[in-house]
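One chain of protein is taken out of this complex; the other chains stay put.
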Amino acid sequence: MEALAHLAAASLTGDETKKAYAALSSGFAYGLAAIGPGIGIGYLVGKSVEAMARQPEAAGMVRTTMFLGIAFTEALALIGFVVFILVGL
Amino acid sequence: MLTAVIHLQGAGWHASSSGTASTSPATGSDAPATSEATTGTEEHVPAGDLTKPGPIVPEMKELAWGAGSFIVLAVLMRWFLFPRLKRSMDARYQGIQADHAAAESARQAARTEVADYEAQVAAIRAEANQVVDAARNEVEAERQAKVAALQASLGEQRSAAAAEAEAARQAAQSQIAAAVGDVAGRAGELATGRRPADDVVSRVVSEVMAR
Partner (left out) sequence: MLAESFKFPLINSILRWKDLFSTFNKVAMIAVAASLIGIVVFLLAGSKDGSKAPKGVRNLAESTVEFIENGIVMQTMGKDGLGWTPFLLSLFVFIYLCNAPGIIPILQMPATARMAIPLFLALLVWVVYNGVGFKHQGVKYLTHTIWPPGVPTMLKPLVGLIEFVSNIIVRPFSLTVRLFANMLAGHILLVTFALLTQSLITAETKQFMLKPMAILPFFMLVFLTAFEVLVAFLQAYIFTILTAVYIGGAAHPEH
């Protein structure tokens, strides 16, 4: 709160404005990028657990495929994280 | 613990107004950039080593060292380390496999031996049963024969005895009949003065006795 008030009160130069917006948007970038993969990974793992419970003898194959799926799904969140690093820090 | 270097001054964003930052502890004995200008009042990042290459720009020396060490590892693994390990692993597995096969064949042999033994036992048992049956039959036949012979001799004796008894009875009867005829003849002679014929007397006597 104090930070925002401080930001509002100060007469920011162009450079500072840029930094402020960068900080703001980097936070949004990562937050938004985490939503989809969060849902996706939850759904994926839940379904995999269901499959393993139904067919325990296929658990090894399901687990391998699950990790592959997680890897692909997670990539989106990680790209968001990289954007966060690039823009914000 | 904190090797992640703490560099509390002159960096990034900070929310408070200036004037308090000069008391920062600045730990981090192995800080990479201790030569940085760290004046607390400075608002902006001190340019220099810390911002110049962005955090995701690869550094050539790290790339070269990483590549070199990985290639050394991969080549050694491909041509030397892995084949050696794998060879002895395979040898051990094959040994275990051979042992398994030997155990399996031994089990098979034992199983056939058991089957043989059981067949032999069954044959012997059948033979013994046969012998016992034969003996039993023989004994039975002997018994039958003996019983028959005994019964035959018994019947013979019985019929002989019966015939003897019959003869004795006949003899006794004829004696009695003669005696009775004699008496009856004498009585008739005395009564009529005439001696009745012998054949009439004997017929009457036998009729009476048969009654």
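Labels for the chains are A and B, by order of writing; each one numbers its residues from 1.
To be clear about the criterion, a contact is a pair of C-beta atoms (placed from the backbone, for glycine too) under 8 Å apart; a residue touches a chain by one contact, two chains touch by 3 or more.
Computed from a prediction, not measured in an experiment: that's the story for all the values here.
Asker: Among A:Ala20, A:Ala51 or A:Val82, which residue is in contact with the omitted chain in the full complex?
Answerer: A:Val82
Asker: Identify the residues of chain A touching the omitted chain, counting contacts across the whole complex.
Answerer: 60-61, 64, 67-68, 70-72, 74-75, 78-79, 81-82, 85, 89
Asker: What is the set of chain B residues that contact the non-displayed chain in the whole complex?
Answerer: Chain B touches the missing chain through residues 1-9, 11-16, 20-21, 23-25, 27, 30-33, 45, 49-51, 53, 55-67, 69-70, 72-74, 76-78, 81-89, 91-92, 95.
Here is the rule we use: only the chains that are shown with their structure count from here on.
Asker: What's the distance between the Cα centroids of chain A and chain B, rounded to whole Å?
Answerer: Computed value for the inter-centroid distance: 62 Å.
Asker: What residues on chain B touch chain A, complex-wise?
Answerer: Checking each residue of chain B against chain A gives 12-13, 15-17, 44, 54-56.
Asker: State the interface residues of chain A toward chain B in the complex, per the touch definition above.
Answerer: Those in contact with chain B are residues 2-3, 6, 15, 19, 23, 82, 85-86, 89.
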